[in-house]
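For reference, the structure is listed below as structure tokens.
Note that one protein chain of the assembly has been removed; the remaining protein chains are unaltered in position.
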Amino acid sequence: MSGTWGSKIKISIFGESHGKAVGIVVDGLKPGIEIDLEYIGEQMKRRAPGRTKLSTARKEQDEFQILSGYFEGKTTGTPLCAMISNNDIRSQDYKKTSNVLRPGHADFTGNVKYCGFNDYRGGGHFSGRLTAPLVFAGALCRKILEGKGIMIGSRIKSIGKIKDKTSFEPISTNKYILQELSKDTFPVLDKGCGEKMKGSILKAREEGDSLGGVVETAVVNLPAGIGEPFFDSVESTLSHLLFSVPAVKGVEFGQGFNIAAMKGSEANDQYYISEGGSIKTYTNNNGGILGGITNGMPLIFRAAVKPTPSIAKPQKTVDIENKKNTILEISGRHDPCIVPRAVPVIEAVTALGILDLMQE
Amino acid sequence: MSGTWGSKIKISIFGESHGKAVGIVVDGLKPGIEIDLEYIGEQMKRRAPGRTKLSTARKEQDEFQILSGYFEGKTTGTPLCAMISNNDIRSQDYKKTSNVLRPGHADFTGNVKYCGFNDYRGGGHFSGRLTAPLVFAGALCRKILEGKGIMIGSRIKSIGKIKDKTSFEPISTNKYILQELSKDTFPVLDKGCGEKMKGSILKAREEGDSLGGVVETAVVNLPAGIGEPFFDSVESTLSHLLFSVPAVKGVEFGQGFNIAAMKGSEANDQYYISEGGSIKTYTNNNGGILGGITNGMPLIFRAAVKPTPSIAKPQKTVDIENKKNTILEISGRHDPCIVPRAVPVIEAVTALGILDLMQE
Amino acid sequence: MSGTWGSKIKISIFGESHGKAVGIVVDGLKPGIEIDLEYIGEQMKRRAPGRTKLSTARKEQDEFQILSGYFEGKTTGTPLCAMISNNDIRSQDYKKTSNVLRPGHADFTGNVKYCGFNDYRGGGHFSGRLTAPLVFAGALCRKILEGKGIMIGSRIKSIGKIKDKTSFEPISTNKYILQELSKDTFPVLDKGCGEKMKGSILKAREEGDSLGGVVETAVVNLPAGIGEPFFDSVESTLSHLLFSVPAVKGVEFGQGFNIAAMKGSEANDQYYISEGGSIKTYTNNNGGILGGITNGMPLIFRAAVKPTPSIAKPQKTVDIENKKNTILEISGRHDPCIVPRAVPVIEAVTALGILDLMQE
Partner (left out) sequence: MSGTWGSKIKISIFGESHGKAVGIVVDGLKPGIEIDLEYIGEQMKRRAPGRTKLSTARKEQDEFQILSGYFEGKTTGTPLCAMISNNDIRSQDYKKTSNVLRPGHADFTGNVKYCGFNDYRGGGHFSGRLTAPLVFAGALCRKILEGKGIMIGSRIKSIGKIKDKTSFEPISTNKYILQELSKDTFPVLDKGCGEKMKGSILKAREEGDSLGGVVETAVVNLPAGIGEPFFDSVESTLSHLLFSVPAVKGVEFGQGFNIAAMKGSEANDQYYISEGGSIKTYTNNNGGILGGITNGMPLIFRAAVKPTPSIAKPQKTVDIENKKNTILEISGRHDPCIVPRAVPVIEAVTALGILDLMQE
């Protein structure tokens, strides 16, 4: 079971990189929600490949077709299916490596899991292309959340060893900056640092190598009381979705791994009554979540994205057909760094998770 | 919905810290599995409070009663319910602070979520006491996994700022050491470092403060092919459960956040054919998981545990009944560091997650 | 997986007839709901054995203990567990027949399913005793529904070949009669017919035989718009639960099997605007449901309950231990007709189903 998720909003994704189409069914949306097709298109463009030198040259318009659940510009309340056809496919690039396991990819595990019957072309069902329908669904949910005043924004915190040391915390409450970030294809706070990051990506590309990075995300204006203790905690729900995004290897909320090195007296977010009368905390080390439930402070988390496994450098690997060690040099078109394209995906699954937790 | 989880093995937890009992229903166990009551008891003792100076003085025998699904020493295949009565309760310790929000705890969020109707005594349903039934169920699952040769073991990697720099990786494949660790109440690799950790915990206690830490866990002898891409990935499944454990604020697999700073050529785990003929990787930066599916290498992850929120030091907070700022000094019996007691809980939910993914 | 059900309200039942206890965890109840223990006790008494000559002589007080989720007289919003201890157990009655399959019971299928590891005593997990926790949970839900003006009531429509020909339809809208029925342990409309039914049950008992019957249930004051098309239709939801009640072999809504013999012009419920301005139908052949969704008319259904399989008459059967044909004469205490005790169970699962569909 690889493609279904959700409680109050159930999604079901399908598709392979080089199959006919990828898509998603979203069940549980309320009826009468206006769908902003332009907004969805913009979010999908942020994820789409082939736009800049920083990403793969594969060009996909990622044009979606809504097949159902949509009538006269609004949701009907019945299952909404969106489909994105696969167009710019060069399967031959992949064909020749089908027996040679690409390190860092799911070639080996997919082969074991599906007994060799999976569509291996371009990573098949494991392809990052499957995140296109996630961005579609996330953009839908995000617009619904924005209608409630809830905004999601991210910044790239690091690319490889280059870290943006600007604090995200004050920024995270600034709606205007957050909105700018949420449209950006390379959202950073320190623009100079951002240029260095881009430079390092281009350098990695030249070297036939790749880079990873860390994405930091904020959800603001969330009311207190969202989420549940234990298995439906905000952390459980969001981490479940975030780790479903290919290449994510770490997730932390608030101070995350740093909080483990703090004393209780430093880590505890102490309370006060704000001028508006609402209860706030002086710090936000818990990232807006206590006992699995939002406390009204900005929800903050970070996701670690590993470097793109497809690199041009020769790598030691195994030919599973001929059962022998071999050397692989990957050709084809690949992202030297997936992080910028991962940002809208991370935001999309965040929107999905939050709406699922909030929806009655 | 706070207490249900699972796909092939469904669990349902219940209880409050100062209610009649805490417990769990486990549905989906195969019939005829011998239950090793002694083993379960040992695992529960690792979690139980009141054993050492490092933990709270609350003494609970954590004696479980199996109410159903168990006949003539074996599972019946029908739902198994285990109940642990609450005995050593001093509700008065908590009563006086019921309106004063304890920073770092779920008092505020629980109050919002449940409109003030939740049992606030001792944290109520949010209490770490709810992890006792999780350890029960986990021990059950763990024994089943051990029957398949699969072992789970952890080490405390850091307490506060004290880090054990010993590498876990070679250790993680040593069954003997893993078994020793899995019985230990303070499992470390560098014993000297362990003593320093214990010292720092006692010092924190004296200061009326508390410490957090990082737990590193390995699952070895897992066959390749466990887990699914996307929403049922091993990372999604385990992180979902790990973030359900109170106090966990970060989870990372393999190199985790470090992998984000590596180049693709460093991060990719290159393949070779081992002497035994199986396919292995030279490194294990992906922590045994690719595309959400196990690759046969040890599964490695780390969880960040925050310092215990209950500290004796005075803290700024709010009295929600009287709607005013106030100062709180927490009395009562509390763990200066929850990390050692979190270890068996982390291992327990890991066993639950793995068995759920493996079970046909 | 035998014991979990639900979407917005999740239940998990456990227990065996002759084990320590039977019980249920109910997760998803709103906080702050007053629990009317007396009302629950009354409903459980309707199901409890040993009250009249019409039922088994096994006497169980069915006294429930609420272990969690209940604080100061109200629900907390966290999982509520209720446990009913097994007291009046005479396992020896069952012991002697453990290898001899009782016709009509689940002895054979349970043995195959659980590979012989199930607790066979008194039917074990298959026992009607497991319906006691269902009545507990149903009574809870029912009281919540009554708070919204929604009432559930049933009448015994037939016992064996004796049919009560009184029409249920006008009655079903009479709140007063419905309330009377919902307290009755042998609810009928035609009292004379009811006496004949009781007589036939006593006669069956004397003959060492048993009888079945049909229960007809109405839910009134349900708003239009409850339920969903297809897999979450009201019919799907309720039939799922009704067929989980042991001995139910048929379920029909509205005219049910009769509607198959009607013409469209007869079967269609034609619409009109009522005096109050709401839209009503002249007839109610669809039993208050169209397209899986309630239409505001009374929800009407019938459930067929088979005769109790435990009869004193000699029956041909098989000894599975010795693999030979044999003759079985069942002793022990058994209901000559389970129908009256099935009524509160049918009403309970109806309340569960309706609340799950309605709850936001």
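As written, the chains take the letters A, B and C, and residue 1 is the first residue of each chain.
Methods note: contacts are C-beta pairs under 8 Å (C-beta built on N, C-alpha and C of every residue); 3 or more make two chains touch, one makes a residue touch a chain.
Source: prediction; values computed, not measured.
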{"item": "Residue, one of A:P79, A:G208 or A:G332, that touches the chain absent here", "value": "A:P79"}
{"item": "Among C:D27, C:D62, C:E228 or C:E347, residue touching the chain not depicted", "value": "C:E228"}
{"item": "Residues belonging to subunit B that touch the chain removed from view", "value": "78, 229, 360"}
{"item": "Contact footprint on subunit A, counting only the chain that is left out", "value": "1-4, 8, 10, 12-16, 19-23, 25, 27-28, 31-32, 65-71, 74-81, 83, 113-119, 124-125"}
{"item": "Interface with the undisplayed chain - residues on subunit C", "value": "1-5, 7, 13, 101, 103-106, 108-110, 112-113, 125-126, 130, 158, 160-161, 204, 209-214, 224-225, 227-233, 235-237, 239-244, 246, 248-257, 259-273, 277, 279, 281-282, 286-287, 289-295, 302, 304-311, 313, 315-318, 320, 323-325"}
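Keep in mind that, in the parts below, only the chains that are shown with their structure count from here on.
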{"item": "Longest centre-to-centre distance from subunit B, chain (CA-based)", "value": "C"}
{"item": "Inter-copy rotation, subunit B to subunit C, in degrees (Cα atoms; steps of 5)", "value": "180"}
{"item": "Subunit B and subunit C, separation of their C-alpha mean positions in angstrom", "value": "40"}
{"item": "Averaged-CA centre spacing for the pair subunit B and subunit A, given as whole angstrom", "value": "27"}
{"item": "Sites on subunit C at which at least two other chains make contact", "value": "78"}
